[in-house]
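Omission of a single protein chain aside, the complex is shown with its protein chains in their original locations.
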Amino acid sequence: MDEKKKMPAALDPLKFRAAVYDQIAGEDVGFSNYSYWRSTLRTFFRSKAVVFLVTAVLAMIVMSIVYPIVSSVDPRAVVVDPRQWNLRPSMDHFFGTDSLGRDIWARAWYGARNSFLLGFAIACSDVGFGTLAGALWGYNKKLDPFFVELYNIITNIPSTVYLVLLAYIMNTSYLTLFFAMASRGWIVEARFFRNRILSIRDSEYNIASRCLGTPMHRIAFRNIVPHIISLIIMEAALCIPYSIGSEVFMGFVGVGLPVDAITLGNIVNQGRQSFTLHPYQMLLPTAILCLITVAFYVIGNKFADASDPRNHV
Amino acid sequence: MKMKRMLALLLAAAMIFSLAACTSSGTQDQGASAADAQDVLEGKTYVDTYKTYFSSSYASFNYFSTAYATVREIVSNCIDGLVEPDIYGVYVPSLAESWETNDDETVWTFHIRQGLKWVDHTGAETEYDLTAQDFVDGIRYIADPQNDAYSMRVVRNLISGLYDYYWDLDDIDCGDKTDMTREEAAARFDEMVGVKALDDYTVQYTLDSSAPYFLSLIESSMLLLPIEYDYAVEMGDDFGIDNEHMLYCGAYYISQFERDKAITLTANPHYWDKDHVNLATVEYQMISDDTTSVEMFKRGETDYTTVAAEEYLSMQGTEWGDKLIPTDHSFSTNYLWLDFDGENPEFNAFVNNENFRLALMYAMNREAIGALREPVDPSRILRNTINAEGAIFDSNGKDYTDYSPLKEIKEMDYTNPDLAKEYMEKAIAELCDADGNIIGCEPTTVDYLPVCSFAVDGKLPVTICYVGTDDEDEIVMAQLLKAMIEEALGTENVDFHIEAFSGWTYGTVADPLNYDIYFDSLSTNYADPSGILTRLTTDGAENVGCYDVPEYDALIEEALAADTFEDRLQKFAEAEAYLAGKGFVIPFISSLRGYYMSYCVPHTSPLTLYGNDKYKGCQVMTEPITFEEFQALDAQYDIERAEALKAK
Amino acid sequence: MEQQRKQEPILSAKDVRIQFNLRGQILTAVRGASLDLYEGETLAIVGESGCGKSVFTKSFIGMLDKNGRVTGGSIHYRGEELTAYTTEQEWLKVRGKKIAMVFQDPMTSLNPVRTIGEQITEVITWHFGTEHEKAKQEAIEILKKVGISDAEVRYRQYPGEFSGGMRQRVVIATAIACRPEILICDEPTTALDVTVQAQILKLIKELQQEYHMTVVYITHDLGVVANVADRVSVMYAGQIVEHGLVREIFHEPAHPYTKALLQSLPQLGVKGHELYSIKGTPPNLFKEIRGDAFAPRNPRAMEIDFEEEPPMFQISETHWAKTWLLHPLAEGYRAKIEAEDAARKDKIVPDSPFDYSHAKKLLQVKDLSVNFKLGAKQFKAVDTVSFDIYKGETLSLVGESGSGKTTIGRAIMRIYGSNVEGSILYEGEEITGRLSREKAKDLHMEMQMIFQDPMASLNERAKVDYIISEGLYNYHLYEDEKDRERKVVAIMQEVGLSQDFITRFPHEFSGGQRQRIGIARSLVMGPDFIVADEPISALDVSIRAQVINLLNKMKKERNLTYLFIAHDLSVVRFISDRIAVIHKGRLVELAPCEELFAQPLHPYTKALLSAVPYPDPDVERNKILLTYDSRMHSYETDPPVWTEILPGHFILANRQEIAIYQKEIDDAAGRRAE
Partner (left out) sequence: MSRYILRRALRSLLTVVIVFVAVFMLLRLMPLSGYFPPEMIKEADEATRMVYLRNQGLLDHPMVQLGRFVGNMFHGDLGRSLTVYPKVPIATLLKEKIPVTAAFGFASMLIGIVFGVGLGLFMVRFKDKAGDKLGTVFILLVRAVPSLIYLFFIQVWISKWFNLPLIFYKDRPISWILPTICLSLSSIAYYALWLRRFMVDEENQDYVKFAQVKGLPKREVLKRHVFKNAAIPLIIYIPYDLLMIIAGSLVIETLYAIPGTGGLLTTAIKSQDNNLVQVIVLMYAILSVIGVFLGDLLVAFVDPRIKLTEGE
């Protein structure tokens, strides 16, 4: 061990007396102003793909809201003159016209709007009821057997039975489609949230709150919900591709929305009929539909990774 | 594949017409002469199997209770009736060697061919002989309600005593009739019902009313086919559930059956007319989508395919262009039904006014609607008469629809928007006051639930509620109708509102009058106008619109009472002209569909105008037939057919 | 290993610098640490959490996290330069074969889904290529050596079927299976109970002799250091600030940090007086540090300490320290400081013990039992426990993990509703079972709780402001917003937290600060009685002293009563008036603090006292380790009774055992009389 290495040349003897002691400096813990949400968003937007998809989705949402208001084209307008039917994409019809001369570009955006609305509605109901039921289910043991049984029953009835029966009994409308999908989704979300809540429920800070006499509802909203907000957002994002997928499937089964209702699912299914003749009629709306579903799927997953503190490196 | 009703119907229709290729009597221009016909077929090589397809999964082979068209075609190749049409449509002997009828054609006697036996699914002869009793037992089987015989109405009202016998049994079953047991009622079959086996090989039918068309009824209705009663009773519910639980007496038997996948018909070795059977096997494949059938035809996986209108356009100029052949005309006609007694006061007021109905008829641009299904030559499928043309001929070959005054309606060109506007102005003048509210009509809400409900203000424009199924093609047509009528009559006068109701069934829409206008079709299914017209009388089964037409009823009475077939047709023509001309029912197009491609030689199998086509006699080439070849053979066939009809 | 052999060190690290990039900033975890390791010796690296001790040793075997790398200095081992290693092949030459490592938490160190046998033989076959059967025998051999009974059967069992202590034995067996030259133990016994810890330390010592290994201990517990180490290196803020023989460090500490550490040990503290506690928190390693890192926290630092980094000064052949105090120029200043310490030391006189004669009973627990339903079978966590707590006293409840001490604390706080039997009286009134809203509100204001794990007891997603005033919100104990804010700031001042922390989130504070927030949260309600559930066992030594001083200060100013739950008897001695010892859900002994230490009667208490490491090498080295086995009692026929054998001294024993204890008391009294 040579200790000669760093002996400074000349030492000022004056320095060798007590320095003034500053208590506060000792406390400075290196405030790294790390905030959970800012760090989550920073990790979330670090990947270029996410930035691109988020802008794409926002653009589509804005377009599907603005376009129907702004445009004069009536998506349902049937053109009597057969020459207007099945036109190829051109300047006045970006996506061309379908077998009745209706402008597919307009229909695509009206359809996107309806599909978004349906997707958001289902996402809200699934995640909304899911969180409430999950909290109830997680919080008191008595309800557990009831919910487990309900979960088994609802998941054991094959989904097609559910969709077809409801569509036949309540004859196809947006409400039926919404009700058919929403009435199944919430219990699955509830189980997902219940497992998360169970893991948080018995941690010490919750017991501390109970010792302080904090009422149940405030515990729920101040202690539990902030921890599962990121999960709620993720599940909501993943609900939308699921709902659009189901809508396409129901259209395929012939139980979906009435044919003149404009949704992406219907347009794609109609396009499929004459695909060999007019591929563009299916390809372009399908491109939009896939972009939406893929975007929300990626956003959902990437957000889940970003909101996990372990990844905040 | 979008499991739609219309698509299934389309493919079902295609099934029927797939044989039409071999039988069609197109009315194309004569063009090539007989000589060309011979050299057309020179050097053609033939094949003895025929591959075709079906789409919707079919039900069972029990030909009495089956409800599905697709199955009828397979069964009609396996079970022969008493008579069958030859390639010119003339009825020739089949299981009956000969037949005669009394003068008012109410008693028909048939002499059965002797020594025939029923064949099982392996093609081997069974111990059951084909006797007259089998035909009597056929009626006995359908007469018992427990056997769920289907679409009984025509036969039940025709064969004497069958109606009472059937309902007696039913009353016993549901407990309304208790004075005798079921066995006693069943035993009364022989003396009550007008069908008897005079001896082992002669069967006699006695009918309640004169039926000159009885032979065409035998061809079209499955209910007059024979059945081996002991075998059917022994099988019980299993009768006809698959090819092993059935007996065959037709040109083919079902040798291989894979539910929802494939069916193979093999030529019956013991068939009485087996040397006229050119095809050894017929193979059916199930496919899901019409687009795939064209694709499969191109890849040689099927010998026949229908071609939708747009597809026809896209194939022009390709190597398949010359193989496309227009489908023969169809006997099923599409009508607009009007509701004369519905909840909608506005429409009621106007629909009972003839001017308004004429306005509606003239407002419809039939060419445009036709173009939906037949973009190349829409006029081919237009039709203004209730009964189809080329279906019913009088004894000297004159087409029923050429009887005046029907002839004028047939040739009328109704596309005339300004005339429509004129009639509409007249109707408004008669029905509305100066400032446009309809006399005697207050604002109410119209309740057509479960279809829809809407409010009407009692003022112009007239609210018209069109109710159709949620099928995509029908929606497309309805929207086209809306555009035309509103364009012609003016949106200030007419508000055409479309309701695509997915739960559309006869029971939910037609019967309870939950509509103002709806679209449906009826078909001439045997060689007599009475088939449809008697059902359209004021209290006829098909008068869903509840119109009141005493003059029409009178004309029908006179027609039925007519002594010769010709003045019967004349009276029927006047009645039909009255009904169609005054717009009580608005026929506009036939349910014909586009085009087809096929490897079949046309006009080589029986010309079945009403019933189901048969493969007997059909010849299949090694490459598809071209349009010129078709035209040459078709022209030749027309000449031969005219001679055959005269000779009958 | 006492004497220091003068020969080349087998491993020497010189000025090693290790940096991590964390959230976009560079964290310098190790700032030029140097270390020499000699053949066969036991070196202890002691330091608080975050000082970089485990990162430093991990760099020896290339196990740094993926965002960390060695950016300076050199590590020589057997002629190889370890810092030059980049590929995994190179590290495999060293890892396991030469240098092995044992981690802290035995529960997660073993793969739960594979048998322990496989996990050992795997190492043997991998390193020595011995065929399976022979490797299996060797593994069973080693298992026996580490003290696992019927090794053949246990060989095929899964980690889940072993207790914490047994699993750590398996981990050690796995580590030594490949005959390493150096064994690095990263806090091997921190997660274990005191009695189990003593056995593991003994085991490692035996194995070291048998396998001629050099052992490196990484720990923050000076008691363990005193027990095992030959040489000690004290680490602070990424640097070795002092190293030397264990006696030199304990008896002649040179660096102010080492001195402060030793002074702040509760075991050495004098009851009633404030412990010497190191103020502030360890420095922020994101920023460049000028001068002596400990200067800001050293009230008697010199100006030079803030400007120049002190070099390593040699005190003796084996004792070095990195502080300017050893510089000749600081001769006078050092003498003055040492004189002051000495003076302060001897004028402290121990406080008078708590006067129980007219103290009032605040809380009475009578035959309390708590049982939980685990699947089908019932599990009795607390079994008919009875004791009283007097107003103003601090009763400590000491026991190992799983003994039910926390359950008693939580039962008193009425957290377990249905599965509590027996009665708990607070100021004479029964508080188990349903209470009226009014009564519940009073109770919530009177009784409060402080929790063990500072990380888990605060709501990560709420600001300090809300956390502290949560109680106030519940019962609206404030006139208006301003009044509430004033209350919060006042209580924060009292616990020594600055005002501008109010808007920050919990994860921006150190362990000690978070614990102070927890305390503030309880005190803001103005309680009379506090259940402190192991408030200091998760903290570093220097921070512990702060919290203990704070608790004592609060007790004096607000006349509080504490139920202090802990698992370390020596720590508890400083703070408690009376101590109750609990084992497997039953109170075994309760006595005034000094009397329990002077005359422990129950064999379990004796075993506990002998197992607790005392931070003085001389005491530790000649202490005999007692072990307790509950099967020694025969309670079937003659059940034990909770009897008061001496005034205020209760014990759980049957008639036969009481007679023995009585004799023991009389003999001791007799000896004292001579």
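For clarity, chains are labelled A, B and C in written order, and residue numbers in each chain start from 1.
Criterion: contacts are C-beta pairs under 8 Å (C-beta built on N, C-alpha and C of every residue); 3 or more make two chains touch, one makes a residue touch a chain.
All values derive from a computational prediction rather than experimental measurement.
The shown chains contacted by the absent chain are A, B, C, with contact judged over the whole complex.
From the set A:L177, A:I197, A:I228 or A:V248, the residue in touch with the chain omitted from the display is A:V248, counting the whole complex. Residue B:M296 is the one among B:V47, B:M296 or B:M621 that touches the chain missing from this view. Here one chain is not drawn; of B:E105, B:E125 or B:D173, the residue touching it is B:D173.
Within the whole complex, the absent chain has one touching residue among A:D12, A:D74 or A:E149, and that is A:E149.
Taking the whole complex into account, chain C touches the unshown chain at residues 61, 63, 88-89, 92, 95-97, 100-101, 103, 105, 108-114, 119, 122-123, 126-127, 158, 160-161, 171, 174-175, 178, 374-376.
Considering the complete assembly, chain B touches the hidden chain via residues 1, 3, 5, 8-9, 12, 57, 59-60, 62, 65-69, 145-146, 148, 150-153, 170, 173-174, 237-238, 240-242, 258-262, 285-289, 292, 295-296, 299, 301, 469, 503-508, 511, 520, 541.
What chain A contributes to its contact with the hidden chain is residues 148-149, 152-153, 155-158, 160-161, 164-165, 168-169, 241, 244-245, 248-249, 252-255, 268, 272, 275-276, 286, 289-290, 293-294, 296-298, 310.
Just so it is clear, only the chains that are shown with their structure count from here on.
Here the CA centre of chain A is 45 Å from the CA centre of chain C. For the pair chain B and chain C, the distance between mean C-alpha positions equals 94 Å. Distance between chain centres (mean CA atoms), chain A to chain B: 53 Å. Within chain B, not a single residue touches two or more of the remaining chains. Multi-chain contact residues of chain C (touching two or more other chains): none found.
Taken together, the chain C residues at the contact with chain A in this complex read 22-23, 25, 34, 36, 67, 279-281, 283-287, 295-309, 311-314, 320, 324, 327, 329-330, 332-333, 410, 413, 415, 440-441, 444, 447-449, 451-453, 456-462, 466, 470-471, 473-475, 498, 504-505, 507-510, 513, 518, 521, 525.
Chain A makes touch with chain C in their complex at residues 1, 3-8, 11-19, 21-36, 39, 203-205, 207-215, 218, 222-223, 226-227, 312-313.
Every residue of chain A that touches chain B in the complex is listed here, in rising order: 76, 78-82, 86, 99-100, 167-168, 171-172, 251-254, 258-260, 269-270, 272-278.
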